[in-house]
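With one protein chain removed, the remaining protein chains of the complex are shown where they sit.
We call the chains A, B, C and D, going by the order they appear; numbering starts again at 1 in every chain.
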Amino acid sequence: MSVQMDPVAADPTSTATLTAVAVRSKRGRRVQFGILRNRKAMVGIVVLAIFILLAIIGPWIAPYNPDTVTPEGLQPPSPEHWLGTTATGQDILSQLLVGTRGVMLVGLTAGIVATLISVIVGVVSGFVGGIGDEILSLISNVFLVIPALPLIIIITGLLPGAGGLTVAFVIAVTGWAWGARVMRAQTLSLRRRDFVEAARANGEPLWRIVFFEIMPNLTAIIASGFIGTVIFAILSEVTLAFIGVTSISDWNWGTVLFWAQSSQALVQGAWWWFVPAGLCIAAVGTSLTLINFGIDEFVNPRLRSTAANAGVLRRKKIRARIGFTPVYRGAAARGQKEAQR
Amino acid sequence: MTTPTSGDPSSAAPAAADSPSAAARVPVIETVALTKHFPVRGRGSRGKVVHAVEGVDLRLDAGSVVALVGESGSGKSTVARLIAQLLPRTSGDVLLQGQSVRVRLGRSFRRYVRNVQMILQDPFASLNPVHTVGYVLTRSVSIHNPGLSRAEREQKVRGLLEQVELRPAERYLTKFPHELSGGQRQRVAIARALGATPKALLADEPVSMLDVSIRIGVLNLLQRLKKDLDLAILYITHDIASARYFADETVVMYAGQVIERGPSEEVTQRPRHPYTQLLIASAPDADQLAGREERPAKGEPPSLIDPPTGCRFNPRCPFAMDVCRQERPPMFELEDGQKAACWLYDEGRAEQRAAAFGADAAAGVPVPVGATAGPAGAARGITNGGAGA
Amino acid sequence: MTLLDPTTAALPPRERKPVLEIRDLSVDYGYDQNAVHALQGVDLTLHAGEVLGLAGESGCGKSTLAYAATRLLPPPGVITGGSVTFTSARDGHGGDLLRMGEAELRAQRWRDTAIVFQGAMNSLNPVYTVGRQLVDGILAHKPRSRDARAEARARALELLDMVGIPKDRLGSYPHQLSGGMRQRVMIAMALALEPEIVIMDEPTTALDVVMQRQIVEQIMQLKDELGFSVIFITHDVSLLLELADRIAIMYAGRIVEDASSEEVYKMPRHPYTAGLLHSFPPLRGPKRDLAGIPGSPPDLVNLPTGCKFHPRCPYAFDECKLTDPVLGPTRFGAAEPERQVACLLNDERVAPGPIPLELGVRPEGDRIV
Amino acid sequence: MKFLIRRVIFYVITAWAAVTLNFFIPRLLPGDPVQSLINKYQGRLSTDAIQSLYVLFGLDEKSSLWDDYVKYWAGLFKGDFGISFTYFPTPVSEVISQSLPWTLLLVGISTILGFILGTLAGVGLGWRRGTWADGLLPVANFFSAIPYFWLGLIAISLFAVIIPIFPASGGYEGGLIPDFSADFIGSAIYHGILPALTIVISSIAGWILSMRNMMVTVSSEDYVTVAQAKGLSERKVMFGYAARNAVLPSISGFALSLGFIVGGTLVTEMVFSYPGIGFTLFQAISSKDYPLMQGIFLIITLSVLVANMVADFAYAVLDPRTRQEG
Partner (left out) sequence: VLSGCSGGGASSGDVLTIGMPNGPQSNNSNPFAPTSSAVVLGYRGMMYEPLAQINPTLPDRDPVPWLAKEWKWSDDYKSVEITARDGVKWSDGEKFTADDIAYTFKMLEKYEAFNANALPFDDISVSGDTVKLSFDVPEFVNQTKVINQFIVPEHIWSKIKDPEKDANQKPVGTGPYTLKTWTQQAISFVPNNDYWGGKPKVPEVRWTSYTDNNAMLTALLNGQAQWSYVFIPDIDKTWVAKSETNKNWQPTGLGIDALFFNTTKAPFDNVAVRKAVNMVVDRKSINTQGYSGFKGLVDNVNGLPSPAGDSFAAPEFKDKKAEIDVDGAKKVLTDAGYTYSGDKLMDPSGNPVTFTLVDPAGWSDYLASLQIISDNVKKIGIDAKVETATVDNWTAAVQNGDFQATLHWTNTGATPWDIYSNIMDGTQLKPIGTTANWNFGRFDSPEATQALAAYANTTDDAERTTAMNTLQKIFVEQVPAIPVAAGPMGAEYSTKHFTGWPDEKDPYAVSQPTQPSISQVLMKLEPVKK
């Protein structure tokens, strides 16, 4: 495909972000550190950390065995069962706790694998150009046009014993194309940047140019692509479990919802069976978007300055606007003025 | 689309005419009829090309500086990139110490690069924002001196920084490009190029982005390096005054072709080609505050896809004759090693020449614009006098 | 073309009418303690019909000044004090731009003060034709009427013609024009409503000298025809010397010298100005030594105490480290009523001795003792 | 010309590859339509029927995969997608044409609505960055992170069961016959509100976020400042200068999502018993209905491709920079 007409390549965002990345990531370590100063990102990180912790220790702290069937079916939340019980008397809190691992594992694995594929395909295709690019673009376009969810359903059916990891891989295999496309566009514009040419002129070998000159500049995009894929993977996994396509004996939140749905929990008024799992998914998703937000704001200095200073602005009642520079005659400014005079 | 090259191949090496000894020396870099056409992309432009560089002959000798000037888009950077082998050439040849080279990738490319280093046009874009100065220089050193021990490498990097006057070296090693001023970045780029201990340095507008005070620092540095390391330097610039100041020879390009060349002093003080004259007249000059000659400087640069026939400057040239529109002028040799590709310098066109440049010019020495006007005496003197302080 | 505009040059200095008075303008980038104080107490006056040059090295705050004066600074810029008073030379209307409300400011913009931005490529909306962009600027300031649009179109054509662009380019998109043409479109656009002030921020830096010359000449010609005042920003001192009536030299967010261009060139009063003048090689005449300015540009976040230039100043004395000089009259006082400089050497109370030779050239040609 | 041809070739190859994959992947699945049918009824369909079903579906004679493939293509060129197993002997094209319009309407309208609302909100939020408006973002985030089906089910139980103001399922009132009467259209709209709302709510955040970020980036472009400097009205600057440029990158995303409209949102249709194509596809998959699967895949694939081409084209129209002069 021709480079010039490619909508993504021509896409002003990509260049804009790119410049931003270039500007930001030079802060090196400071980027990672700085992201912690972003309140939104901080909230996201904390929430995510909690869930990751639960993913690790969930099975140990679960008060009951999530599989154990008891006669106390469909109990509303109580001191014994904080989140109530299922129709078969299983403890829902335990199911959620044990299920966190499955969700996190699939989300992260799928995110990592898909990001890996998209980076490799995208960067190679953007960097190599020519026929290799055409072929790789073709492949990613094919994966882009094939509807993902049905494909996942089919492939999951194809593989025996579709456990968590299988699902993760399937999601990854079907979900990398968009990322690759973005990555390709970025690489394409990076490849033409002077510092790449300069490295070449200086005699850097090709592989080093790819890995040490281009890739570091893609980190922010890779990171936000990764986060996007993780969200996509979690939602896909949960959806798959919900429609009963994947194994439901591995506990995850989708499985909980599957059981709730097939026992018609909502009609029976058992909201406690249905609502918490949904909220957990939304919470993880939100935390990831918040982190992504933080990355975005960090990567894009224009977003960052006001975002970081929102509090100060509010306190000083300054409205940062384009085209109407605020005039702030605060005490600090005047004092400094007088000192100077 | 090939263009007739200038008649006499030996004239490709202007320095040769100047000093007989130089003729014997092999130039570090020589280009012969270097040509580059870029294919044009887009609908309905099949087979069309941008005639970015056509038939350019250059010669870079050790310990000398050649300045390449010309308007924006005239192909200066392209020439440098062709020499650096960053672009494949369409035709013509590039000789490194008399040997034709055409390398693209891999080991042979790196071997070539060790001898010929390029500094890219934009110091803000040519350093990777994610790497420290230390990383950049260490890489350059280790690529070109594979066997070095760690300590030796560090030593060498430090040496490089000091060479470009970034002292103390330690302070700069851990800095990221954004923490450096434009001039400092430019110096890092130069240091990186020197890491390869090249024989030739292609400096593409190393100062265009800098303001005057920083600019002069970089130029002085290059000057020193030229002397100390016996470098051959190609200095590409828009700043004609700095070409005069810094380069031994100046080559003027217009629309992909060389239209005038000669010792810098001659070219800047007595430009022969109407374009060069326009260029020099256009340069801001504080010493020429009054009495600037109003010279119609109308017109846009020509399209390089369908360049004008004959002399490419003819649509804008106030002296254009019929022959200018039909035939491409060869390089006419003038005195003092100066050459110009303008039909006015054809043997049989003294009359036209006189009509164009006035009576003085009839002898072949057109009066440079403003050269007759005296310097603003007092001011100049005083300013100069205080310069040492 | 001539150095000094005959109309203004002919006027006795006192009678020149100020159209824009910038007083004590301070600007920060950032909102908290870590803010960059990009401008600190800048005073500057633009007179009717004058070309005021603003020079100084990259990053000293020239653009900041231009944008702050028009309140177009992008976030995180914030004006922390001062006033910018516009007074029409034609009918006397005006006011402090920093205290105007949004509607008032909108109305004032372009009609009174127009601005030509640094990069022409980015100053034009890539998705509209240049014609449309010219027209909407005009329409925004005209009462709505049936044939306002047709009139605006006619005016747009006239403007293009004025800056030497063929009329059929009205329907072109910005990317279809060369850099020089885009820059001229921007100039045409700035002149659309015949404003009294045109601020030009490095309108030619990206162009080659031939194109730069074309554009500069065009601006000067239009200025002569239309009689507006210009603030011309560049770091190319030689260009300024050529075309400005008066030059203000900036250093580290302050104006350090303000004088007519001839005076600046011949008799610099601030060591930084003198250094600048020694930094560009002459195109003609004998080659001269180029010293440049030692040291590196100041870090605005971490400014030195006292005079901001002292670490690089060859004439610095102890007091320079402590006291930040204020823009004021030169040591020659009444002999140079129109000049101002911010250098302690000009303060007889603290200066250690006579002013150095280089900075002490007398208006009459002899020196102070 | 050359560019156009290359583009067309590219799309043709993509289409071929996608269609071929669509053909082979379903066939790799274990099991067959008959077994699926038996399993589906868990004993309510006697196993005696197995043989008769094989005969009915024409699966009693085995043909090679390759022959099927060739036949499939031959059929495609004649516009014949084959006969669905699930709805035997209804032709695939008929099954699709029954459900496609519903999906197109529901998902189409809500996708477009989501895009328009999200983009408008994004414009506003981006323009008013740094004000209280930023507080809306986490809320939008939250909704975008909720799984579709969960939102749908909660919406049903809230607005169809607890406070029954909307119907819980279906595309229109059962007694009506689909035609263009006011009754029918009214009923269709009424039934579409709840599912459309959930789609809009959960998709809107994405558009808001991307538009807002673009808006912020674009707002600091010089031409926006110039527009302000020209004294243009706020609305004109915001929409004509900032939003007009900021929306460009969203276009390709939007085109792609338009393409996926045809695929429907499987889960939404499932949850709301909406007679759309997404659910039909799910059924086709679970009953190994290859012809139907292929048919729907083909439609989806083609519409995504077409949407992509439209995006290319729209981009060229909206962004004069990509328009090349001949």
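Simple rule for what comes next: a residue touches a chain if its C-beta (ideal position, glycine included) is under 8 Å from a C-beta of that chain, and two chains touch if they have at least 3 such contacts.
All figures in this text were calculated on a predicted structure; none of them were measured in a lab.
Asker: As a test of the contact rule: which chains in view would the missing one touch?
Answerer: Result: the unshown chain touches A, D.
Asker: Give the residue, chosen from D:Leu106, D:Ile156, D:Ala196 or D:Met293, that touches the chain omitted from the document.
Answerer: Reading the full complex, the residue touching the unseen chain is D:Ile156.
Asker: Touching the hidden chain in the complete assembly: which of A:Gly157, A:Gly203 or A:Gly285 does that?
Answerer: Going through A:Gly157, A:Gly203 or A:Gly285 one by one, A:Gly157 is the residue touching the chain not shown.
Asker: Among D:Leu21, D:Ile50 or D:Leu302, which residue is in touch with the absent chain?
Answerer: From the options D:Leu21, D:Ile50 or D:Leu302, the contact with the absent chain belongs to D:Ile50.
Asker: Can you list, in ascending order, the chain A residues touching the missing chain?
Answerer: 67-69, 71, 73-74, 87-89, 156-157, 160-162, 243-249, 258-259, 261-264, 266-268
Asker: Provide the residue numbers of chain D that touch the chain removed from this figure.
Answerer: Residues 29-31, 35-37, 39, 42-53, 55-56, 83-90, 94-95, 98-99, 153, 156, 160-161, 164-178, 187, 269-275, 279-280, 283, 286, 288 of chain D touch the chain that is not shown.
Everything below uses one rule, namely that only the chains that are shown with their structure count from here on.
Asker: Which pair, B-C or A-D, has more C-beta contacts?
Answerer: By number of C-beta pairs in contact, A-D is the larger.
Asker: Can you check how far apart chain B and chain D are, centre to centre, with Cα atoms defining each centre and the answer in Å?
Answerer: Chain centroid spacing, chain B to chain D, equals 58 Å.
Asker: For chain A versus chain D, what separation do you get between their C-alpha means, in angstrom?
Answerer: 22
Asker: Just the number, please: Cα centre separation of chain A and chain B in whole Å.
Answerer: About 50 Å separates the centre of chain A from that of chain B.
Asker: Using the touch definition from the top, which residues of chain C touch two or more other chains?
Answerer: Within chain C, residues 67, 72, 74-75, 105 contact more than one other chain.
Asker: Of all residues in chain D, which are in touch with two or more distinct other chains?
Answerer: Within chain D, residues 3, 130, 220, 225, 227-229, 245, 248, 319, 321, 324-325 contact more than one other chain.
Asker: In their complex, what parts of chain A are in touch with chain B?
Answerer: Touching chain B from chain A are residues 2-4, 22-23, 25-28, 193-206, 208, 212-213, 216-217.
Asker: Quick check: in the complex, which residue numbers of chain A touch chain D?
Answerer: Spelled out, the residues of chain A in touch with chain D are 1-2, 4-5, 7-8, 10-14, 16-17, 20, 40, 134, 137-139, 141-142, 144-147, 149-151, 153-155, 157-158, 231, 235, 238-239, 242-243, 257, 261, 266-267, 274-275, 278, 281-286, 288-290, 293, 296, 300, 302-303, 306-307, 310, 313, 319-320, 322-324.
Asker: Within their complex, state which residues of chain B touch chain A.
Answerer: 41-42, 84, 86, 105, 109-110, 113-114, 117-118, 120-122, 125-132, 139-140, 143-144, 176-178, 189, 192-193, 195-196
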